[in-house]
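Left out: one protein chain. Kept in place: all the others.
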Amino acid sequence: MNTTNLTTDPLASIRAKLSACIQCGTCTGSCPNDFAMDVTPRYLWRQVLAGETRKIFLSQTFLMCSSCYCCTLRCPRGLPLTEAMSNLKQIGVQLGFTTKTPTALFYRQFLESVRRHGRVHEMEMMSGWFWAVKNPMLPLKFSSLGLKLMSKGKISLLGPSGNRINLSNLFRKVTELENQA
Amino acid sequence: MSHATGHILVVGAGIGGMRTAMDLAETGHAVTLVEHAPHVGGLLASLDHQFPTNHCGMCRMLPRLDRDQSVQACLRKGLTHERIHIRTDTDIMAIDGDTGNLTVTLRQKSGYVDARRCMGCGACADVCPVDIPDPFNAGLSTRKAIHSPLPHAWPALYQIDGTACTRCGECRTVCPTNAIVLPAGEKSHFRVLVVDDEAIVRESIRDWLREEEGFHVDVADSGPAGLSLLTNAPYHLMLLDIKMPGMDGVDVLRQASTLSPDTQVIMMTAFATVETAVEAMKIGAMDYLIKPFEPDALIPKVMQVYDRVAAMTDQTIQVQAVILNAGTTLYDPSSGKNNLGYQTHPGVVTSLEFERIISNSGPFAGKLVRPKDDRPVQRLAWLQCVGSRDFQSDGDFCSSVCCMISIKEAVLAREKYGPNLDAAIYYMDMRTYDKSFQRYRDAAERDHGIRFVRGRVHTMIIDPETQDLVIRYADRSGDMQESIVDMAVLAIGQRPARAMPKLADMCHLPLNSWGFAETQPFSLTRTAKPGIFLGGSFTGLKDIRETVILSSAAGLNASRALQSGVTKPVTDALPAPRTRDVSRELPAIRILICTCHQALQIDTDLLSRRLRPCPSLLGIDIVTAICTPEGSEAIGRILNASDFNRLLVAACPQEMHSGIRRDLAQMTGLDRNLIDCVDIHTPIFRKGLTEHPDIHAEMAHILDMGIHRLAGANPLASELTPIHHHALVVGGGVAGMTAALALADHGVPVDLVEKNATLGGNLCWIQETLQGDKIPPFRAELEQKISKHPNITLYTQTTVAGFSGQTGGFVTTLEGPEKKVTTSRHGAVILATGGMETPVQGYGYGQSPAILTQKELEEQIATHALNIGDPGSVVMIQCAGTREEPRNYCSRVCCATSLKQAMMLKSQNPELAVYILYRDMMTYGFTEHLYTRARKAGVVFIAYDPEAKPTVMVDGNDVRVRVMEPVLNRVLEIQADRVILAAGMIPSPNTDICGIFGIKPDPDGFYQEADIKWRPVESTREGVFVCGIGLSPGTISESIATAEAAAQKALALLFRPEILRSRTTARVRHSLCSLCQLCISACPYGARQMESDLNRIVIDPLMCQGCGACAAICPNDAAVMDEWLPQHMFGVIDAALA
Amino acid sequence: MSDLYKLVIPDEGVLAGLRRFFRSILELESIQAILAPVQLPMKPSVMPALISDPDQIDHCDPLAPSFPLNAAKVVSQLTRNPIGGTVAVFLRSCEIRAFIELVKLKQGTLDEVVIIGMDCPGAFQNASYRRFVQSCTEDPGATFFNQIQKKDTAFPGNIDLAEACKACEHFTPDGADIAIGWLGMASEDHFLLKGQTDRGLDVLKQLKLPEAAAPLMRHGAIADMLAKRLAYRDDMFATTHAATSNLKKLTAYLADCVNCYNCRVVCPVCYCRECVFVTDVFDHDASQVLKWSQRRGLVKLPADTVFYHLTRLAHMSTACVGCGQCSNACPNDIPVMELFRSVAEKTQNAFGYEAGRSVDDAPPLSVFRENEFEDVVGIKGE
Partner (left out) sequence: MEPFEPTIVAFVCNWCTYTAADLAGTSRLSYPKNIRLIRVMCTGMVDPQYVIKALLEGADAVLVSGCHPGDCHYINGNYKARRRIRLLKEILPRFGFEPERLRLTWIGASDGIQFAEIMRDLTSQIRAIGPSQTRQTMII
């Protein structure tokens, strides 16, 4: 842990939230996605406190968080852990650490599809994602899932049947507001 | 009496309450001890063993100097003391009046059984159809609606739980002495008014209450109709609906509360209007029910009111002071989120329930099985911090004792159920903060094989097939662990006392944010209101040692309040019974046999023939019922002849404890110990006695043994030991000063001896306490009080050179400056020689000015000599050279001091980086909150293992600290501007105090207490009391509490010019003694010395506790104990085998 | 500097050698007096005496097979309070061991005494000794000692050693400061003098005696006497146990006892000033005696005979050194020593304690440890 002063760096806001953490491990014990995380949430909070910014954004942990709020509900110090996870996601995007990871691309495709149709066009989103990730094996992994969903009529090639609304100006308004904040 | 005595009320008769009551009674006050439960003992009544000794020692709290004033038996059977009036089943309704003259209203709940007539035969319980959960076994087993309050209670007075009794009357028909009065006389006198606009509600309630319960029920269909009924006839209870056309329920309530204020009101509300119901409760409604409700929701509420009304016996008493010892309650894990599956998963039990499960008098008679499915248990887990250190259950404080309780239970379980029982404790910080706890924990881990696992278990999962409990937790290195157990014991934390809200608003007590009462600065017992004091664990869960200390301290402060002349002293010396001197007469015994309402047919001359030849037996008289007033007149008539000098009463067990011996002593003028009482009813009425008992043979043995016991009674009036009304306090620190002032305020002249030139001890360098109270003004005020106090003579630069003599008359030689020697006599001694910071070795101490101890840091902060570079970093290392052999004890205060100093530094310079390297943060009690605040303020806490201690590297003025960070699993190197070593405390290493005063030190050099839990401020020698840091490390207010407790114990010795020696005191028959001195080493209290100049064995009467060890080891009975002379024991043995 | 010296035996005989040795000790200015068995002028009986005048040494007769009383009580009286100087005492080993027991009970001290012991040849009962003296032609001591050295046990007046001495395995004076060894020294012209403690060595040094080499034969001689004695002892235990294995036999064994308590008076380790059986504790009321008689039909008086012996066993069996004085003193020739030694053997083994072995072993009932003798507690099968 380098010994530069910890306060002048992007994680300051999160650190203020987590400083009361007593490393009891309850969040790790309660997290349903814990199996998929390369670094446990408890280790992550320790890294935040130690200011190891680069290492944090290398790991997948905060991206795996599906905001089920279990950890926040159970933290004996009442810390807003899920909020911290989503802040990490935002900071990751703002600092460009996480633009290239498959999960980030998946989110981008999802937002793109919602912006264009007002609802998700699964086929368009998944194919866009496969294309963006540029990993030829990926479509094969999802093919069995896709065929099963198609057979049940969950995915239609033409996209969502209901009325479609273009939400471009809504998204533009949001990006304006974010830039002001 | 040297000081003013008065009548003091003690609320709560747990361990704390009993300790306060006994202390005050021993110093001459009259005490009323009030207890809500039907028995004394509180939580301790159901605990068989206590840490850190794993033994039980409750009875060692009993008075030692005038033992004959109180009961001499196991305290779980109950407490009786001449000057303590105990009222169980009683609540405080109101306390008013100002200081020194308080009137208190008490309400005693009736037990529906006449205490004088019940002889505890238990026939009623056999026929009672109603089973209710038994609080003694924490609800795990059941008992009947009519029951004895505690299995151990003696005499076993049965009582009925009014709310559960169905009034079936079976018990009354069966009771041999018809002692049972069914609850609440006639039910039809209980008048209920139902006000509801829906007819269906009115009719159904009326049917339930009138047909089934037999109450008088009237109905009204609207508010005004109800009110008119209320005006012309009083009702005990009104069931009031809220949603009614015209006048709604709340208006009716408002008018009814003025119209007939003592009518209890229960609101009936639909779901939507619950808020209004709660509003209604604010203006006087007692409770509310949500419609639609079933009879079994309504009837218990009605019964509660019915009972209270029927059994109301309020009474007011005048007292000079009130001491609240109402203790605390344990957290109920089923409240809140109940994420650990308490009562839903089988095998999840609380620590109290586990204590009962392993107890031989527990629900399963000591078999370790799961309560719900009786499955045997092989694998056990203790989960710490349930309901404590947890925001989610709004308990951000540490309950201080759960860690130690879990260790104790784990060790007891392995000792009792064998080594193949797997016991693990899951904890965050193992809080072993007292001086003996660390070694206890190490022994648990090393010798008893208890596994200590760091990790907080959040969820209890049950494996559906095997019904095993699965524990998931993240261990230190972060990966997930699972372990399967049969039973999980929840170390439940504390919550305020059940009666806290009521008592708080009655006495206007300020409460802290968690609902516990707060006390004045520097005192753990005094409150803002002068006449009110808090004792024991009322201010927050304490272990037994602290509870006993705080209870004695509260007693001292209450007694001190009486001395300040604000109150008129009330001396109610007990009228000494005029006793006839019978020492010259041969034993002449008369026997009184109670036939218990002719339940026994006794042929007196058959009996006396069987007892012959017994020249000392004058005659046998029969009394029908000794416990009734007619019985006592009959006795009066029989005993007018004064030919006898000893009286044997043969009756039921109740009489053995009733005041009959005292009444007969007054009636006959004989000394109380010449009257004895034997129990002949239990053996004769023994249940299950198949063949008809030959009662005369059975009784002959018992009476014969009684006669020989009584013949051995010592007729001589017991001698008096003179007490020198003068006290010696050694050590002028905060403890010494407090003790000296406490004694001086009670009119006792005190010699305060201090080896340095000035008073103050450790107060000289400490600036501020944790709570922010400034020390210098407090120290100045204490010193000023001491110098001005007429009763205190101060000896500075003086040490104690010699000490000898017997309790109550010690001879001390003091050596002052320039070898000035003074000798004086003292009745009691209080040692308060204090302690100092441990001299530090290692961690680079001394190699750089940047490495300081906590004391040096505190001094530098005070003189603002501290300037750390910008932004600067400070590293604090806890347990630096302590809590490991050779000094394997926790000094209790250094963690809190580090947090205080860290917050001080952070407030001066928020940018400062502060790291605290710790093993276990010992922030017990409410200091836990400071721990959280320090974390929030940005202090970085790094835990280290004792094996991988941090190392400090110094080259030039660059100081670096290297430590292994357990979570990141990497070694961190911190550049530090200051390194603060928390080295803990050692006792002041001055002259051999223990050798001079003839008391034993403990392995670490502190004073060895007579009993670590039950006699914490008494040394191993009677008359020498110990307090302050010299006794054991502690905060300033804790040291003050030990000093006040020590003063209270010394007062028990000093306040009378002489003390009546107990009847059972050892005596030496010098003509037979061959001075082999075997009896000296046999005496557990060191009460015997060899006076070489007299060539005799001399006994210190106040130290002797009458155990008889000396009498047993002496081959030719030169050492004997009165009342137990060998020839009389032979007589009893002969009688037993006659 | 070895701790072995020679006690040269002059041609006048062993007795003269011993007397010269005692005289040389008495003449040391650090020794004020010497306690030794003395031949009384008026009658050929031997009694312990405190000799201060060297000329009187010629009366002392350490070889006489007379053991009138256990001198431990005498030495305890000499050391209960400061005597003002140092006294040498010549004691048999059972007297030394009894005195060590008395020191533990604060009845004496070892500070102002130099203990001289000798390999104990054994002695006769008082009655037998008187018969032996009459039938002896010349000096009884010398004749006895010569016969012992020649292992010839056909003593004049066909008498035999006391039972206690025949069963005694502690004949070497291990507790003494100075030990005189004659066993295994037959072929030498001197006895062995061994300083077993610093004080003993210091006295021997002052005497400037010739040093002695470690004797070769001694070890063997001791071993075979030990074997003989142990065999006799174990046989005695067996017979005694058989004779008292139940109450009926025990009462028969003690039937002649008249509660005269002589066995207690002469017992060196029964140190009580007044035995409890003569105090008020056992001064029973007449009504109680009548009650016993009514209950049992008949009660032998004085009562408490078996009770007395059992209680004495409980009190002093752990301190019994087997000196045999109790049998010696019993007017009705009850074999008290056999009973007490056999029980003492068992009780001392139970506590791993040997009476008189060392001053530092505390008497078994005066100390305790927290976890010991777990098997005694509880009612599971025996």
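A, B and C are the chain letters, set down in written order, and residue numbers restart from 1 in every chain.
In this section, a residue touches a chain if its C-beta (ideal position, glycine included) is under 8 Å from a C-beta of that chain, and two chains touch if they have at least 3 such contacts.
None of these values were measured; they are calculated from a predicted model.
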Neighbouring displayed chains - absent chain, whole complex: B, C
Chain not shown: contacting residue from C:Ser24, C:Ser93, C:Thr244 or C:Ser327: C:Thr244
Touching residues on subunit B - with respect to the absent chain: 48, 53-57, 59-60, 72-74, 76-77, 120, 122, 148, 151-154, 156, 359-361, 365-366, 653, 682-683, 686-689, 693, 698, 701, 705, 1064, 1082, 1084-1085, 1105-1109, 1111-1113, 1121, 1124, 1126, 1129-1130, 1132-1134, 1136-1137
Missing-chain contacts mapped onto subunit C: 241, 244-251, 254-255, 257, 276, 296, 298, 300, 303, 305-307, 310-311, 313-315, 317-318, 342-343, 346-347, 350-351, 364-365, 368-373, 376-379, 382
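Convention: only the chains that are shown with their structure count from here on.
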Euclidean distance of C-alpha centroids - subunit B vs subunit C, Å: 59
Centre-of-Cα separation between subunit B and subunit A, whole angstrom: 56
Between subunit C and subunit A, distance of the C-alpha-averaged centres to the nearest whole Å: 98
Residues of subunit B that touch subunit A when the two form their complex: 337, 339, 385, 389-392, 428, 455-459, 472-476, 478-480, 871, 873, 911, 913, 932, 935-938, 940-941, 943, 965, 967-968, 972-975
In the complex, subunit B residues that touch subunit C: 613-615, 1071-1078, 1081-1082, 1113, 1115-1118, 1125-1127, 1130-1131, 1134, 1138
Interface residues, subunit A side, partner subunit B - complex: 1, 3, 5-7, 15, 19-26, 28-30, 34, 39-40, 42-43, 46-47, 49-50, 73-78
